[in-house]
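Everything below concerns the one structure shown next.
== subunit A ==
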Amino acid sequence: MRAILAAAFVVMAQPVLADVTVFAAASLKTALDEIAADYTKATGTPVVLSYGGTPALARQIAEGAPADIFLSASVQWMDDLAKRDLIRPESRRDLLGNRLILVAHGTVAPVTIDRNLDLAGLLAGGKLAMALIDSVPAGQYGKQALESLGLWQGVAASVVQSDTVRTALKLVEIGEAPFGIVYASDAVAGQGVAVVGTFPEVSHAPVVYPAALTVTSGADAQDFLDYLETPGAEAVFVAQGFQVLP
Partner candidate 1 sequence: MPDWLSPEAATALMLSLRVSLVATLASLPVGILVAYALARGRFVGHGLLNGLVHLPLILPPVVTGYLLLLTFGRQGWIGASLWDWFGFTFAFRWTGAALAAAVMAFPLLVRAIRLAIEAVDPRLEEAASTLGASRLVVFLTVTLPLILPGIIAGAVLAFAKAMGEFGATITFVANIPGETQTLPTAIYAFLQVPGGDGAALRLVAVSVVVAMVALAVSEGLSRRVARRIAGK
Partner candidate 2 sequence: MTLEIHLRHDFPDFRLEIDLVLPGGLTCLFGRSGSGKTSIVNAVAGLLRPDEARIVLDGSVLNDLPPHRREVGYVFQDARLFPHMTVAENLTYGPRVRRRRVEGMARVVELLGIGGLLSRRPGTLSGGEKQRVAIGRALLAAPRILLMDEPLAALDEARKAEILPYIEALRDETRLPILYVSHALPEVARLATSIAVIEAGRVAAMGPAAEILSDPVTAPLLGLRDAGAVLTARIASHEDDGLTRLETSAGPLWLPHVAGEPGRVVRVRIAAQDVILSRDRPVGLSALNILPGAVVALHEGQGPGVIVRLSLGSEFLLARVTRRSALALGLAPGVAVHAVLKSVAVAQADIGAAASSG
């Protein structure tokens, strides 16, 4: 019994004992795992990574979750935490950018995405997979881009909304939706998916991943946050399809 209690205590206490705890948007996982491993190897400081949807993470931080650093996929949610004085404003920075791309199941010839694109014709009655257009950032950006290009009306009825951008990608992978709108960084992870085109940067608000220290962050957190902007870390982000913002 005592052993079980002790084990339970260790399990529950672990995040608190670790030096740096990072709450990061799920889309950053592949890159961040690699960077954190490098960092721990170099400094000996363990990093605990907790991935999830940005809204869930933000809500957990608001409820007192023991995060030192928040890496958000959405400016909106970072603003929300800032408004509630839950992050250190001076530590906030726009860490990464991303591009919105059109992907297709199988092999499809590339197209240029502009006002003249016959997207509906491309779909040919099939579905267009996107993340939730009113609430998940990738969906919001995607809808904004389609609207600014005058393409929204033509395809609105064909859009299926998934709870995450990764699920939308999955629908394209297995062919349930012939096309989808995802991040460039997601396409790196996609299998059997072709990149058909990249949305013009001007067609939607910039995709920005803000990062900041929480008000409860510990001493080593600042060091890891700064490490994310070193050339070594930046190379990993770029390899995963992200843009490094100046």
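Selection rule, in plain terms: all candidates are chains of the complex that A comes from, given by their letters.
Basically, a residue touches a chain if its C-beta (ideal position, glycine included) is under 8 Å from a C-beta of that chain, and two chains touch if they have at least 3 such contacts; residues count from 1.
The structure presented is a predicted model; accordingly, all values stated were derived computationally and were not measured.
Enquirer: Mark the candidate that touches any copy of subunit A in this complex, from 1 or 2.
Expert: 1
Enquirer: Which residues of subunit A touch candidate 1 in the complex?
Expert: Going by the criterion above, the answer is residues 53, 55, 58-59, 76-77, 79-80, 127, 129, 132, 134-136, 159-163, 167, 170-171, 174-176.
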